[in-house]
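Missing here is one protein chain; the remaining ones are kept as they sit in the complex.
Note that the chains are named A, B, C and D in the order they appear, and that numbering of residues resets to 1 at the start of each chain.
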Amino acid sequence: MFYRENGQFKSSYSADLALFPVAQDRWAMLALAAIAFIALPMFASDYAFRAIFIPFLILSLAAIGLNILVGYCGQISLGTGAFMAVGAYAAYNLQVRIDGMPLIIALIGGGLCATVFGVLFGIPSLRIRGLYLAVATLAAQFFVDWFTNRVKWVTNDSSSGSVSVRTLQMLGFEFTTPMQKYLLCLTLVVVFGLLAKNLVRGAIGREWMAMRDMDVAAAVIGIRPVYAKLSAFAVSSFIVGVAGALWGFVHLGAWEPSAFSIDKSLQLLFMIIIGGLGSIAGSFFGAAFVVLLPLFLNYVPHWLGLSISTGTASHLEHMIFGALIVFFLIVEPHGLARLWSTGRQKLRLWPFPH
Amino acid sequence: MARKTGDVILDVQNITLGFGGVKALTDISFNVREHEVRAIIGPNGAGKSSMLNCINGVYQPQQGSITFRGKTFKHMNSRQVAEMGVARTFQNLALFKGMSVLDNIMSGRNLKMKCGLLAQALRWGPAEREELQHREFVEHIIDFLEIQAHRKTPVGRLPYGLQKRVDLGRALAMEPQVLLLDEPMAGMNVEEKQDMSRFILDVNDEFGATIVLIEHDMGVVMDISDRVVVLDYGKKIGDGTPDEVRANPEVIRAYLGTEH
Amino acid sequence: QAAEQFIPLLVYRTGQFAPLGIPWADGKQDYLKLINARDGGVNGVKLAFEECETAYDAAKGVECYERLKGKGTGASGFDTQSTGITFAVTDKAFVDKVSVETAGYGLSQSVDGTVFEWNFPLMGTYWTATDVMLQDIAKKEKGSLKGKKIALVYHDSPYGKEPIPLLQKRAAAEGFEVQLYPVTPPGVEQKSTWLQIRQARPDYVLFWSAGVMTPAGIREAQASGYPREKIYGIWWAGSDHDVKDIGDGAKGYNAITLQNSAAKDKVLDDIKKFVHDKGQGTGPANGVGSIAYNRGIMISMLQVEAIRAAQEKYGKGKSLTSEQVRWGFENLDLTADKLKALGFGEMMRPVKTSCANHMGNDWAKIIQWDGGKWNITSDWYQSDKTHINALVKEFAEKYAKDKNVKARTC
Amino acid sequence: MGFFLETLFGGLMAGMLYALVALGFVLIFKASGVFNFAQGAMVLFAALAMARFAEWIPQWLGFNSALLANLLAFIAAALCMVVVAWLVERLALRRLVNQEGITLLMATLGIANILDSAGQLLFGSATYKIDIGMPKDPMIVLENVFQGGLLLSKEDLYAAVLAAALVTMLTLFFQKTATGRALRAVADDHQAAQSIGIPLARIWVIVWSIGGFVALVAGVIWGSKLGVQYSISLVALKAFPVVILGGLTSVPGAILGGLIIGVGEKLSEIYLGPYLGGGIENWFAYVLALAVLLVRPQGLFGDKIIDRV
Partner (left out) sequence: MSASKPFLDVNGIEVIYNHVILVLKGVSLVVPEGGIVALLGGNGAGKTTTLRAVSNLLAGERGAVTKGTIELRGERIEALSPAELVRRGLVQVMEGRHCFAHLTIEENLMTGAYTRSDGKAAVAATLEKVYAYFPRLKTRRTSQAAYTSGGEQQMCAIGRALMANPSMVLLDEPSMGLAPQIVDEVFGIVKDLNDKERVTFLLAEQNTNMALRYADYGYILESGRIVMDGKASDLANNEDVKEFYLGVGGAERKSFRDVKSYKRRKRWLA
């Protein structure tokens, strides 16, 4: 009975266009922001930051980026790892080659390079579609794997091809503690998350979705496929590139090309599908699922006081993970975000069914 | 009945379209005058939808040309056609299934929205204003089509008939000068057809939009159209006012069967 | 409650490299169990340990590291078992003050203890391994490599690329030619590589492979008729499981071992007696004594001895912090007698580390597969430091500069 | 010239082996519209089953004939794959009728997770061997034509012949039986297929069983080459460019695609690789596929992608 929109009549379209039209949602978001920005930094442990929150945030960001491409524009990509890699390596090069490069510029620069790369590899999408395109995007993945391994310049002539970043500093401030790094990631995620949300609920978002749902009809109402698809590739790879740079800079600190392998691509695709295609919130749900569930499953034997071998445990963990994916897809093929909104809808009806 | 119709706005000349062995259209010519309701009828597979697809730039005819407002085109892409103010509904519902009713109709206004990517991302003043202004227009259409209650429903879940309305709404949102309607009333009962006819005539009257209509319900065609083209197996077999067409023996043989 | 010393065990028992990772992990754990069972711990301090599965994935490895680094009185040291994870945690180790021990892998330049205060590439690096292989080849070629063609077939990853700088340096100095053949992981299909080799006919092939790439490569060598006697595998490509199923097809294939992990030694008997016979064995009993397993117990032994050494300084019978254990790593002095007493007399030669030298002494042998088992075919080698030291210095300095690390003076 | 031919043959042989894995993808896609990411896991599972049963069955039954052991193991492994197919249908596909392709694709990723781990839990995760008596040593032909002769791998030759036989069989099965048509119908529209009485459940079990069988053959051949361990599930990555180049829905396409990719990959690596630093064959295969797709978006032989309003 408490989750109701009753009495909240919208007197203008702009009110209806607000990000969170329902008052309860607005309060919930505020509370969430307060927890993320104030409560967590006060109470969470370093481990939680480094092993849970930071990867969660970065992967959420990457998932938002990918969701724009796959969920909104319908272009399935298995090359996300490559776009992340481009972002990371580009940011790295900006940092090592230009002295005193502020962190944020390096990150954005990484994103921009990924954009260029993304648009380039998006061009085939004008002709190739669906699963064919999905598999074809693997070309980007393997090419980048190879390129970062082979071209010395990319890794600043590191003999082994692995790179490691310098200190994270910006305008004289240095990000050292996990909490600072967390806040950095959080800020970026919030900013890019909001920008992405604005895009997808605006004109360009409708163009993307139109391309996804029915491209011929989209063309007939005057949407240019070239612009719609390539802009989706551009925006998506920009965000993914920034996420990649963050993953390298903040989470790993030092990495080798395999950090952005096809596994990462698949993992991200996982996230957005489990979370919900075409949903910004879904990206967060998906990232949480993928980051938290394995950790959780990992702890279960400890809690139960079982002593099974690490190998067996991690095989079981894999199996349960796989089974849960199938399970959630069965329960709601549109992902956790949809499950969440169905739940809310039920809550709205509660206690009267239907 | 005398209705004010103007000059020829759309002139289709000698269009021929084939797919492999199948001749979908053979040397078809007809014109559409400004402000009229022009119907295309014919048996199944006659090439009616293909005709619209040609006008629309979805198919490229092998021969012939299309003149729109005095400009002649051999090949056009859909974008150009849309920019010239031609809108279209589809026989097999080509709605954007994953989007809400509102978004579907809003997407019809995209051509008129000018704000850049960055402005949209930031929802800067002009972007916000633009969005609002178009939203208002779209709300009128929603009211007009009486689908207020479904505003936020994903169209895939709507019953067939309402989907047709949304399809029309999307086309209307383009503020078209020429509106191509491909069987807009299939799957509707009489009452709903009456509504739909009303909508179409209103658009025609109030907006001055020219209408090209494909429909199998002869009642509707005879009542609301000014002139009718009849196609049969890709050939034009009749063209004229409803009454002329109704009396044409070949049309009767090929399409109408007995009296209608 | 009795004092405990915590040892994190990063392992991979799943994924691509599981066949290597499993015996390795079993060895590491069995030795710790042995110390607890036989000696009641180190000077009465029980060894506590926990495995964490990385699946050879850097991000997972980082999570394991974060999770375990502060456990107990602090993690005694991380044997990450992966070059990638080593890269990722090396930076963090400076801040967290935990040591990273990478016996036979990791960053070759981390030998330099003045820069890499927390890294311990004990017993050998890829550079020393390359050097030893070349020594063995030179011996077969009557002392000189001049004019020879030596190919490097490598796993196309930082791991596989580590030997390249040294190889090139030595080639320039000694006048032999180096041919490089990268194999894209996982390396299930290497036909083109070996066809190229068949055409280029190098005199020897150094084989920096991992996982399935090893049997696939050897099979392809066989299929293209390249003599297996001319192939030298790195120690990660020279375990029993790498060649067992190829049998005769791999006959003649050479591999280098870290120290002499192919040896049977007294410590294995102890493990049988105190651990496996009591039903406490980690893996199957017949896995005890395989090459990868032995490498595991050697690594654990070094870990335990570092703790023992540190206890000498910071107080016997006490739980130590990570930082204190680091001192132990830096001041290892395993003499032949000590090793013998530990049951490693056959397997290992003395290792002595210092502030400047974090590797200690790099001993290695060459083994050869005869179709049914590995045979030792060489005497002890130690790498020639002329080229290596220069490289270590150069690369360590670069790292220090990049990372703003101030080198210590020793 | 001799070397060129060797490369060419090498490429053809390798291509045949890719085609074998690609075939699994094509079958399942063609017949149910599911892009089966679990194909690699199925290869692993089947190979593990085969290898371990060949080890266990003689122990259980107390005999000592390699041939008999292999035969029984093959049958047992094939049965395992049928069980897998049945479970997949029961627990996953059945509940995902009429969902979008990408949802199904994700489900198969989940299934891949389960199969990978279940296989290793049941059968172990060390390296095992499959020995079906494939000859491993090379043979040298045409010694008097080319200097040094042409070197061919007998093992590959045998494998290629086996693959070709399998493909012929499957092509016939699909084209000459009424089931083939029903399968394609299912791929087009689950719901409509249901509505006219095609029993999805049974069809799927059949298709996945055939897919499992193909995986088993691929697993046996690759396993006898590389040894059976987790990594052989990664051969699926080699099959991806093959499937799209040949067309997702074409059995012969898988073969031709395999051959093209195999040859293209080897030639590029050997003649182009040295200029680019080597190791290019992996991405080159995809670039090759991409190039073909730009001309024919449905692959060489795939069903035309329908887009109509």
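What we mean here is this: contacts are C-beta pairs under 8 Å (C-beta built on N, C-alpha and C of every residue); 3 or more make two chains touch, one makes a residue touch a chain.
This is a predicted model, so every value here is computed, not measured.
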item: Missing chain: touched chains present in the view; value: A, B, D
item: Those residues of chain B which, in the complete complex, touch the missing chain; value: 19, 22, 42-46, 48-49, 91-93, 140, 143-144, 146, 157-162, 183, 186-195, 197-199, 201-202, 206, 216-220, 223-224, 255-257, 260
item: In chain D, positions touching the absent partner; value: 97-98, 178, 181-182, 184-185, 187-201, 249, 303-304, 306, 308
item: On chain A, residues whose C-beta touches the chain left out of the figure; value: 333, 342, 345-346, 349, 354
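Everything that follows uses one rule, which is that only the chains that are shown with their structure count from here on.
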item: Longest centre-to-centre distance from chain C, chain (CA-based); value: B
item: Inter-centroid spacing, chain B versus chain A (mean Cα positions, whole Å); value: 41
item: Distance from the mean Cα position of chain D to that of chain B, given in whole angstrom; value: 48
item: Distance from the mean Cα position of chain C to that of chain B, given in whole angstrom; value: 73
item: Multi-partner residues of chain D (at least 2 other chains); value: 117, 120, 125, 277-279, 282, 308-309
item: Per-residue multi-chain contacts in chain A, two or more chains; value: 142, 145-146, 149-150, 214, 216-217, 220, 311, 315, 318
item: Residues of chain A defined as touching chain C within the complex; value: 46-47, 50-51, 55, 96, 142, 145-146, 149-150, 159-162, 164, 166-167, 176, 251-259, 263, 295, 309-311, 313-315, 318
item: Residues of chain A that touch chain D when the two form their complex; value: 70, 76, 124, 127-132, 134-136, 138-139, 142-143, 145-146, 149-151, 214-217, 220, 262, 266, 269-270, 273-274, 277, 311-312, 315-316, 318-319, 321-326, 329-330, 333
item: Touching residues (chain side chain C, partner chain D) in the complex; value: 13-16, 18-19, 22, 156, 180-184, 186, 188-189, 191-193, 195-196, 198-199, 211-212, 215-216, 219, 222-225, 241-242, 244-246, 249
